[in-house]
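Yeah, one chain of the complex is gone here, protein chain that is, but the others are all in their spots.
Lettered A, B and C in written order, each chain numbered from 1.
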Amino acid sequence: MSGRQVAVVGAAGCEPDSVAAQMAEEVGRHLAGAGVTLVCGGLTGVMEAACRGAKEAGGSAIGIVPGSEMSEANPFCTHVVATGIGHARNLAVVSSGQAVIAIGGEWGTLSEIGLARAIGRPVIALRSWTVSGRGSMEDAPGVRAAETAREAVDLALAHEAP
Amino acid sequence: MSGRQVAVVGAAGCEPDSVAAQMAEEVGRHLAGAGVTLVCGGLTGVMEAACRGAKEAGGSAIGIVPGSEMSEANPFCTHVVATGIGHARNLAVVSSGQAVIAIGGEWGTLSEIGLARAIGRPVIALRSWTVSGRGSMEDAPGVRAAETAREAVDLALAHEAP
Amino acid sequence: MSGRQVAVVGAAGCEPDSVAAQMAEEVGRHLAGAGVTLVCGGLTGVMEAACRGAKEAGGSAIGIVPGSEMSEANPFCTHVVATGIGHARNLAVVSSGQAVIAIGGEWGTLSEIGLARAIGRPVIALRSWTVSGRGSMEDAPGVRAAETAREAVDLALAHEAP
Partner (left out) sequence: MSGRQVAVVGAAGCEPDSVAAQMAEEVGRHLAGAGVTLVCGGLTGVMEAACRGAKEAGGSAIGIVPGSEMSEANPFCTHVVATGIGHARNLAVVSSGQAVIAIGGEWGTLSEIGLARAIGRPVIALRSWTVSGRGSMEDAPGVRAAETAREAVDLALAHEAP
């Protein structure tokens, strides 16, 4: 049986020194500390920060990248799944976690929240889609807001693997 | 060169006599009247209502279904693309229209709005994600609200095919 | 209910004046003459020749292209489904026909024969994978060889839609 896995989603365009990146790195660190594999889209921004946190804490980080070349992944992925299916790989990312932590986020992140809920995965929103003022998904059934990385990971780990 | 195509997305679970279904049918009728092919997910609810409107007005309706069996499509699809890729077919639906009209909507619809914007397709929201009180995408760049089926189709047709 | 659909697969790199292209065009023409919609990958070579045959005979040709831009399709597609999932769209192509006609072919064609059989679609091989001397799939269960475009279409239309 494979171990526990949690998906982390968020913007590729997020700045390395932003609050979102810091939170993502902390999420990765906490997951590694709990012996949980991090799964993400494998690119830059939130994804890279989360992988860095996981790897530096000795954990596993699987990057599920959109293209068919493994070299597309950020250098902190310990494993890479190259899908070749572009944005459709968002479905694979959210399907591969027992819960999904969304950090900040752009349109791709919104699609991942929608896909996660469509297949019944719980979503923990960490400053996602509220910072921008676009409106909040956080009160919707199956979506919980978290204020800190620690709280987000605790909420994610409270769910059983599907 | 293929003709113009507009994607219509919305909940499979919408009731046949709901406002959303009536609007979807009217959208389908207007698209057919303008000689524009309707593209959708090919299932029930908003999708079926839109296809019925299009077909009864003599237009074309392509249903892009999640499974690998063409019989999964609603009976008003004039053409069927069976994808076999489940929810990932949402990407194909929104990619296949010069614009996307979102009517009402559940989580799958939210994912389609996110995917549409991620690849740069304009979205017209027709009572989508405001009815439920979950928050509105409508003020976000690239998303326009419409009040009527007529207005939604006019906004969609104002965009050039990508 | 949608009408009958047959998938045609073959190499994008096939020369316009090759035997394979001539056969593909004739297949498209025969399908249109029978009132059957042609489904293909929407690109050049065998795909374009088949679409040209179908369109010039007044039929419908759906191009299911790998990218997310509809403009990627050849000019003889009457409808376009832009999938955004790259080579994975091969599954959608073969799933969308009641039978699959393979003409000539390269590696992508071989993958389509494999995928078609994996989901139970009958395959008609028209000088496919025998020309090259690589070995023949034609004696395998579910794969029938045809010598002419006419015979290939007749064999394809003898199958019921799934």
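One rule holds for everything that comes next: a residue touches a chain if its C-beta (ideal position, glycine included) is under 8 Å from a C-beta of that chain, and two chains touch if they have at least 3 such contacts.
As the structure is a prediction and not an experimental result, all values here were calculated from the model.
Remark: the omitted chain is touched by one listed residue; of A:V9, A:A49 or A:A88 this is A:A88. Within the set A:C77, A:I101, A:I124 or A:A146, the residue that contacts the chain not displayed is A:C77.
The residue touching the chain not shown here, chosen from B:L31, B:V65 or B:I85, is B:I85.
In the complete complex, the residue from C:L43, C:A88, C:I103 or C:I124 that touches the missing chain is C:A88. Residues of subunit B in touch with the missing chain: 68, 84-88. For subunit A, the residues in touch with the chain missing from this view are 1-3, 5, 37, 39, 60, 62-64, 68-71, 73, 75, 77-85, 88, 91-92, 95-96, 98, 119, 161-162. Taking the complete complex into account, residues 85-88, 90-91, 106-115, 117-119, 129, 132, 134-137, 139-140 of subunit C touch the chain not shown.
As a working rule, only the chains that are shown with their structure count from here on.
Centre-to-centre separation of subunit B and subunit C, using mean CA positions: 28 Å.
Note on chain placement: the centre of subunit A and the centre of subunit C lie 39 Å apart, centres being C-alpha means. In subunit B, the residues touching two or more other chains are 85, 88, 91, 119.
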